[in-house]
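All protein chains but one are shown at their positions in the complex.
Take a look at chain A:
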Amino acid sequence: MVRILLQFLTILTIYLTGNGLVAWLHLPLPGSFVGMILLFAALSLGVFKLPWIETIARLHIRHFSLLLIPSIIGVVHYTGAFKTEGIKLAIILTASSFTVLLVTAFTAEYFETRRKRRKQDGNISQ
């Protein structure tokens, strides 16, 4: 329990540092995002060890949806907008989700096939 609390305080400190940096340098980025980059850098450089924060990180990620509920409740104020704009929104959401899926998959597939082919060509010429 104490360990989890300590881990939480560590993550919290990183988060607040991220917020502080954003305010201080007037970055156009969310503080939490800067905190994520800081933690990633600290782990990669070996300043931080994974066990220091691993338990709390896993706990956070597992219950992500719980943390999002209060921010989604505000939609009740916009039910009127759904009546007038609902169909437009449905069209855009469907089309853009499909676009992301399609373009990401085809780009990755294209690059991977090309790399494989290049590797094969390399083998033949050797």
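For this structure, a couple of remarks:
As a convention for this text, a contact is a pair of C-beta atoms (placed from the backbone, for glycine too) under 8 Å apart; a residue touches a chain by one contact, two chains touch by 3 or more; residues count from 1.
Convention: contacts and distances are computed from a predicted model.
Candidate names were "General L-amino acid transport system ATP-binding protein", "ABC transporter permease", "Putative effector of murein hydrolase" or "Peptidase M48 domain-containing protein", and the UniProt protein name of the unshown chain is "Putative effector of murein hydrolase". Hidden from this view is one chain, which touches chain A at 8, 11-12, 14-15, 18-19, 28-33, 35-40, 43-44, 50, 53-54, 56-58, 60-61, 63-78, 81, 85, 88-89, 91-109, 111-113, 115.
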